[in-house]
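Below you will find the structure I want to go over with you.
Of the protein chains in this complex, one is absent; all others appear in place.
What follows is chain A.
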Amino acid sequence: MSLHATDYALYTGCIIPLRYPDIENSIRETMSLLGVNVYDMLGAGCCPPGGAFWSVEEMSGLVQSARNLSIAESMSKDVMAVCNGCFCYLKNSNMLLKSDQEKREKVNTVLNKIGRKYQGTISVYHLVEVLHDHIGIEKIKQSTKIKLDGAKAAVHYGCHLLRPSDHLMAENPEKPHKLDALVEALGMESVYYPKKLSCCGAGGGMRGNNPDVTLRILEKKLMNIKYSEPDCIVTACPFCFLQFDLGQKGLRDRGEDFCIPVFYYNQLLGLSMGLPKKRIASLSETPRDGFIKKFYGVD
C-alpha cells in the first residue's frame, strides 16, 4: 500500500500539461472532490520515454527517471502517474534502481552534479490504481451527481498500463478490469470489442517515424471498436487519447468516416460530478459536444 493513500506527488509528464491541460484540470479537480491531495513536482521533466533515450542507452533513460523520482522523494510522497508511458518507465526505473546497487550508485554519481539524490523511498502508481485500489469504486459512485445510463463506452487500456506485467503489476495483463469497473461506476456500459488489449499504434516513436503506418494500425483498432457501436472511447493515457483524437482527424482528412468521441477517464468523472466542461473537457480535434449534450444535457 502507498505511503499515504490520500497524498500523491502528481507527475503530469509532457502531453497532459502542454497539449491537453483540460485533462490536467479534470484530474486535479476530481481528485480534490474525492478527498485526495495532489502536489506539484516542481521542475519534473520528461519521464523519459522508451522511444528516444531508452532506445539508445539505458543509463540516459535511468538518470532522467531518477531525477524525477528524487523530486517526489524530497516531498516524501508516492508518485501518481497519469500517463501510461510515464507510469511504465518511472516504475520500471524505480524497480531497477531499488534492486541494483551498482546502477543506483552510477545514477547518484550523476545526480550529485545537480545536487539531487535517488534513495529508493517511494512507490509509483498509475491513476487507475489510485482510483480503483486506493479510493475505491463505491466512493466514486457516491461522488457523482449525473449517471450515464444507456451510454456505451469502448475502454482502451493502452499498452504501458498493462505490460510488462511482471514489472508493472497494475492489472491482469490478459484480463484487466479496473478501468472497466471505473467506467461502469459512472453508469455506463463497458462494451466488448475484439482485440481490446492491442496497441493504438502511437508508441515507440511510431507516430513520428511513420504517419502512414500509425494511422493504419489505428484504423484497425477503430474498426474493432466500431463493431460494438460505442458512444465514446475512454482511456487513462494522454498519448493514446492523442492518437485517437488527432488520429481520427487524420483519417477523416483522408476521407474516412471515423468520429467517435474520446475522453480521458477523469473528464467523464468530472462531468458526472457536475464540473464545467470548459475547464475539464474542451480541447479536442474529434468533436465531443454531441456526446456531452446527449448524456449530460449541457451545451
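Everything below uses one rule, namely that contacts are C-beta pairs under 8 Å (C-beta built on N, C-alpha and C of every residue); 3 or more make two chains touch, one makes a residue touch a chain; residues count from 1.
Basically, contacts and distances are computed from a predicted model.
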Looking at what's absent rather than what's present, what does UniProt name the missing chain, "Branched-chain alpha-keto acid dehydrogenase subunit E2", "A-type ATP synthase subunit B", "Nickel import system ATP-binding protein NikD" or "Hydrogenase MvhADGHdrABC CoB-CoM heterodisulfide reductase subunit C"? "Hydrogenase MvhADGHdrABC CoB-CoM heterodisulfide reductase subunit C"
Can you tell me which of A:G120, A:P173 or A:G187 touches the chain that was removed from the display? A:P173
Residue among A:A5, A:M95 or A:V110 that touches the chain left out of view: A:V110
If you put the missing chain back, which residues of chain A would it touch? 12, 14-15, 17-22, 24-25, 28, 40-60, 63-64, 67, 83-86, 88-89, 110-111, 113-114, 116, 159-160, 162-165, 173, 197-199, 201-210, 213, 216-217, 220, 239, 242, 246, 278-280, 282-283
